[in-house]
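For this view, one protein chain was removed and the others were kept in their places.
Chain nomenclature is as follows: A, B, C and D, assigned in order of appearance, with residue numbering initiated at 1 for each chain independently.
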Amino acid sequence: MQLLKSYILPRIAQWVVVIFVGVTVTFLIPRFSPINPVDDMIGRMTAFQTIDPQAVVAMRATMEDLYGLDGSLLEQYVAFWQRLLKGDLGPSFQNFPTPVNDFIAAGLPWTVGLLTTTTLISWLLGIFVGSLVGYFQHRRWAQVLERLVIVIYPMPYLITALILLIVFAFYIPLFPMVGGAQGSPALTWQYISSILRFGFLPALSIVIGGFAFRFIMAKALATTEIASDYVQYAELAAVPKRRIVLSYVIRNTMLPHVNDLALSLGAMFEGALIVEVMFGYPGLGSKLFTAISNADYNIIMGITLMSIVGIATGSLIVDLLYPIFDPRVRLR
Amino acid sequence: MSQSPSRPLLQIEELSKIFHIRQGFSSQEFHAVDHASIVIESDKPEIFAIVGESGSGKTTLAKMVLGMEVASQGILRYRDRVINDLSNKEMKTWFYNEVQPVFQDPFAAFSPLKRIDRYLYETVYNYKMVEDKKEAPRYINEVLSEVGLTLAEIAGRYPNELSGGQAQRVAIARALITKPSLIVADEPVSMLDASLRMSIVNMFRKLKEDNEVSVIYITHDLATAYYAGDRIAVMLRGWIVELGPTEQVLGNPLHPYTQNLKTSIPSINVGETWKDKIDLAVIEADEYTRTGCKFAGRCPAVMDICQDNIPPNVVHGGRTVKCFLYDENVDPAKKTYLTPAAT
Amino acid sequence: MGAIIETKNLRAYYITKAYGVERTVKAVDDISLEIQEGEVYGIAGESGCGKSTLLRILLGAYQPPLTVVGGDVAYHLQGETIHTADMTEEQKHDLRWRTISYIPQGSMHVLNPVRRIRDSFHDFISAHRDVTKSESFRLTADYLRDLGLPEKVMASYPHQLSGGMRQRVTIALATILWPKLIFADEPTTALDVVVQRGVIQMLKDVQQKEGSTLVLITHDIGVHANLAHRIAILYAGKLVEEADTRTILTNPRHPYTKYLIESLPNLDSREERMSIPGRPPALDRPPSGCRFHERCPLVRDICKTIDPQMIQVEPGHRTACHVVEEELSHEPVA
Amino acid sequence: QEPDGLPVDVPREDLWVFDQIFRWGTVGNYNVWRIGGSTPFHHALMLETFWNRDQETGEFIHALADGDPVYNDDFSEMSVNLRQGVMWSDGEEFDADDVVYTIETIKAVPELGQGGWHPQLVDFDVQVEKTGDFSVHFTLNRSNPRFHTLFESRWNGVYMMPSHVVSAAAEAVGGTENLGSWEWAAEDVVVLGNYLPVEADPNGYWELFRRRDDPENSLAGIITGGSGPPYALSIFYGNENIRKAIAMSRNELDVYFDVDIESFEFTLDNASKARSWYTDFPWAYPNEVSSRQLAMNMEGDPMLANKDVRWALALAIDIVELQTEYIGGVAKVTPFPVPPTAKLYNLYHGPMTEWLTNLQIDLGDGEMYNPYDPTVPDQIAAWAEEQGFAVPGEPHEVFGSGWWKYDTDAAEKLLIKAGLSRGGDGQWLTPDGEPWVLDLQSDPSENDAYRMGQAAFDMWTDFGVEVNFSTLDRNTWDQNHFVGSYEVSTPWTSFALASGDMWPQIRGRHSRYYAPVGEDYRPLGGDGVRRLRDDRLDELIDAMESVNPVSQEAENIEINTQLLQHWVENMFDITCIAFKKFVTWDETYWTGFPTAENPNYQPLYWFQGGKYAIQNLHPTS
Partner (left out) sequence: MLTTIRDLFRFSLSFRFGSLILLLVAVLIATSFFAPYPPEKRRVVPRKMRGKPPSVEYVLGTTALGQDVFWMLTAGVKNTLIIASIAVVIGRGIGVLLGMISGYLGGAADRIIQSIVESVIVIPRLPLLILVAVILKGELTFVTLGILIGALDWAYPSKRYRAQVLSLRERDFTHTAVFSGMNTVKIVIQEHLPFIIPYMLADVVSGFLFSIGIEVTLSYLGLNDLNSLSLGTMIYWANEWSSIFAGKPWVMIAPVTASIIMVVGFYLVSIGISEYLDPRKRLVRLQAHQADLALELEREGARTPGGAFSASLRKEQDE
């Protein structure tokens, strides 16, 4: 009970605040955009043909009405929350009247799939390899590996993706260049393997960046860890190195890594955005980018909302579950 | 509750400090200091030793006295003023003038990036101990001489350029600058070498005599506590289990825990090695959550009543003991002795 | 019963180079000693005088910056003589825990904080014996019971135990395979006296049960008095005196040892006690001659220049002091 | 070896893969009539209108109409005869009922506002009447000689609805008025074209079509006699040209619509069976009807209001270098906003050559100057030969018409005449003595336009004009046009349609649609982007309005020519080049695409008139 009051409830309250602030910020900012979604739409509809000027005027009136863009900012904001609480994100402007929910439903599985797998892979791999290198830091291979990572670590996702694209889609055309899978969803090996094949390069781009980051953290933590008395003692007692790395070094450094996992989702989402654009990968990231340039408010809102809620919830869950990972006592 | 005719310097009554600790999904209250009472009189300076095993609440008590932690319950007054109620300004202008600390690790007590004499000058200036800033070196030198140092020796030095003993002397000198009435020294010698230890302890004795400063001397080294302390409080899991003049308490301990402590001091006298064995099967950490007497698990004289009842503070033989053994109100029939329980 | 471990003119220095400054700390300088099988050998001395360093060398577990620059450490085990300098990693692996074990300082930190005690035991046991988890659990349970420790600790995490209990668990962890030779570095420091007593009692038990040899470091002479058969006094990287416990306590010859014994307060009197003047020298620039000469009340000119050699005062009692030498030979030293 | 990078699992021999130029937002809803319905070429394979235009020849392609539109004398009524024998893909025959239903439904439902058809039908209060099973008659409330353009699709036009399907759907959604929210699912789609949608990437990256079972009954089948590949897949490769080129080199793309020259060259190097319109230089298809200009805001920089300044800027541009160094020598040159396609060159550029050559401008102090240089195409041809290229045909056929001389001396005189002067550092100063600073905006997503902007920037800077060149994204750039916050920009336009008619394209420039800088011109409905008010222009536009471009073609062309002359004399914008398209196909799997040697249909497959090119594709092997 005490815990509920002193820890869980405030943490949940914080979650609510975080989402509220995040959503408000993303509600407001696009509305300062000079781009008017209605005009943008009309521009696209009439781009290649000649239309009577009067007709355009009439169309504009109809569309403003349909889009619900009348009323003050505050009214729109209130209306927005009213809809949101009903789970309705409104229609897309660019693709009126398709509901934003449909877009999210189409894109979310890809983004979530890409993000969770890449996050997990880079997280686990980074921790494992980083800890190994930290543990064997005087070995030659470890030093070579570390230098390598130092070079790839600061590379923006973009450049990694570009290089991968050039190498693995052109010089060695092993992987597809567009799309998320082959054929329609089915529980067949063929479909599933195509998901892996289509997702490989996008995933690799994110994994490389995420891995390097995690590697460097893990190495730093492991270096501190191996200086700890219990590792030194276990070494002295000739406890096998494998056991020391796994149960001593990694297990102990896991806590900051766990703590960090949810927060790093945000950075990974940024990576996903770039990578989706670069590889023509389905998902929310690339959609968001298009929506931003078309001032498709509702889509922007919908997708940022998803990522904010996703990341905030991720970090909430990690925080709430943290005690499971950490057997030590926390003083509060 | 001890009534004294004169105004006490420090009055601690039924003082508690409660922390919340969390492990996994559970959280519990935890009394680091549990209804402790101590009074230090103002008319006669003394060295008041507090001993007890690690984690028994000594530091927490000291921090409350110094105003660094807020007490959770109970009375905590310095010269009749409630310490926790003092305004920031009063703390600075009055309280810190009166009460000063000495910390355990002399090297941690000074910023390694700053020259050590800076703290002496700061203290002199901030408390306006001299009329004219030019007077400061002379004043500081005076204070330093009390601890056997000269300003020339330490001027311009960084802490790590001094020995532990020197640094601790500077720390004590710094505390003396405001001419305090009370110094709270938390394990001031435990980081020091055996060879330096005695010189510091000797100095406390000298300060008490010459400067009329009372010292709360916290240690887990019973021998120095006995050597320096006028009165002593023995702490166990937040409780003060026995309090009284040092010679009485350590010479003739009443509380089973104190007795235990005393017999456990390894003697260097040849042939005085321990013969009897003590029971090891107790996880002391469990003692915090005990409902009755916290020592019941290891007590050789444990009784029925001890299991679920908190023993009273009994004034007995010139001291206060927290033990049912000396409680006349308890029906002797109920004092059924048990063999020590190993839980 | 002969010597189980023997050192000759052992020198071990920390040679560090950090940000351009090279520094050699002569932490163990020319120490020769023999430790007999089955005895408890105590090593005492001020903080920083090289006790732990000596122990690490004896144990053969050290890495740069600590370097053995001279002398030799030899084990005499089952009729074989092994020089640590020639030991391979495998040999070390084989010896550790089964024959030679180590109880470190700072019980707080040597147990893996996120592993239950029993798993740590399993790690240590399985490193040297081919056992299943349940076997090593049983072994552990039996052993803890033997030593009078509650079985409940097995399922605990280190933080759930008090410092004293942790130290006892560490001792159990170090000795679970009944080693012949146990090194213990300050096993009771930072414990309060009651707990300390428990720990000492346990060490004694372990040592007596198998007749193992225990090398015990502590600066608390009281602990030595209760446990050790012989005591060696170290000062600034040098062995200054060695004798059986009773002799050291009642008839110390070296002025440093005398100070050490006499400055100890006890509950018998509150008489003012003197403290040792000065402070120990820095080992990267040890004083010339006798390293104690700057603090010694009996200092002679010779002490300032000539390093005194270990001399035998009487059988089993050695010391390194020009003054003692002078007394013994009844003629003033030049 | 079978490439496996395609998102659908259809044998490559049956599958034709083409470049999808947008990423679909709405997926799986084929109700294209509603507002926000997908861009039409998405459905170029599926849907039909009365007429299409061949961009190449400017001729009508009679689609659902069986002949040209027939108007009454005052152009308030139009009759159309319908083609017989065209079948909906469900076996129903297309007839006049479908037309009547379509017109009445669109007119009745504002939400079916795609393409602006609804408001136009309402505006003219269009009444449609079935005059036979295969003929209809339209009556308007006032004269409109170009009413038929509503049904003529270059890109988009009133698509006919299958009345039997839509009326049932209307009932299902609770009445015709709800058709705006009607969703037409792929499996229910019924078409007049040759292809039916199969499935689409929910994320809009690709869409798969299948040939209908009776291709011979589809309109495209009837018109071309061909049947096209069994499956067609469109893929969106993003805005990065190189990705298309790579895809083609991997044999995963049979045709793409356009890339920049670098990516095109890359394609040639890496896809052995790839080619474009010409097999050799300048490769690209040159006849898309549009041109790019350095457009000036008459109220942007005060200097720009002066005709002499505008002329000076034109003369400070070296068109040959612009066309060769910046554009790669592959786009046609034109001095006015009409592209020199085969047809339009004959209508305008050719006939106007003499006038252009004789055109004189006053450089000040009575010095008259002939700015036109008819040898520009020859200079470009010379450059091409220097590069080792062979020029396929007459220079003017390949490189367009002449242009203005690159004559900075003349330009200097014009500026001095306009009151400007050179400062000490050679930079131009305004009459007030302030440095003259010109803003130039461009959007890099149109790479030719952008490079033209870069060239202008470079050349004008060298001429001593301080130019701020800002690169804007599409939306910001558009937005700046709407409110007139630009000085010089790089848009594209064509005054002429493929047929040569001009009024529809320039009526919005009438001064009644004028809005001053700072105000959005669009609420007025016109095209006031230049902030131009010109009486002569108004006069000419009014004159055109009452001329029927089909029946009164000669009169129409005459007025149009006058307008172009007026435009040029005033240098209202500096038109530089026409559109070219690197429509490129790879013949590994499919062949039969139109080429310069065999131009059966225009290769602009995403235009309604280009879709017939697909019908004649056949497997390479």
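Convention: a residue touches a chain if its C-beta (ideal position, glycine included) is under 8 Å from a C-beta of that chain, and two chains touch if they have at least 3 such contacts.
The shown structure was predicted, so the numbers you read here are calculated from the model rather than taken from an experiment.
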Which of B:Ala171, B:Ala185 or B:Cys299 contacts the chain that the document leaves out: B:Ala171
Contacting the left-out chain in the complete assembly, out of D:Thr476, D:Asn556 or D:Gln602: D:Thr476
Which residue of A:Val17, A:Ala61 or A:Leu196 touches the chain not shown here: A:Val17
Candidate in contact with the missing chain, chosen from B:Val70, B:Ala108 or B:Val315: B:Ala108
Chain B residues touching the omitted chain (full complex): 66, 68, 92, 96, 100-101, 103-105, 108-114, 119, 122-123, 125-127, 148-150, 153, 157, 160-163, 165-166, 171, 174-175, 199
Residues in chain A touching the chain absent from view: 14, 17-19, 21-22, 25-26, 29-30, 32-35, 150-151, 153-159, 162, 166, 170, 227, 263, 266, 269-270, 273-274, 277, 288-289, 292-293, 300, 303-304, 307-308, 311-312, 315
Sites on chain D contacted by the missing partner chain, in the whole complex: 240-242, 245-246, 260, 262-263, 265-266, 325-326, 444-445, 447, 454, 458, 461-462, 469-473, 475-476, 480
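FYI, only the chains that are shown with their structure count from here on.
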Distance between chain centroids, defined by C-alpha means - chain B, chain D (Å): 91
Inter-centroid spacing, chain B versus chain A (mean Cα positions, whole Å): 54
Chain B: positions in contact with at least two other chains: none
Chain A partner contacts - residues on chain C that touch it in the complex: 59, 61, 92-93, 96-97, 102, 104, 106, 109-115, 119, 123-124, 127-128, 157, 159
Residue ranges of chain D in contact with chain A within the complex: 3-9, 23, 25-27, 29, 34-36, 38-39, 110-111, 113-116, 118-120, 122-123, 149, 153-157, 180-181, 199, 201-203, 205-206, 235-238, 243, 246-247, 249-250, 252, 473-476, 478-479, 482, 497, 504-505, 507-508, 513, 522-527
Touch list for chain A against partner chain C, complex: 228-230, 233-234, 236-240, 243, 247-248, 251-252, 255, 326-329
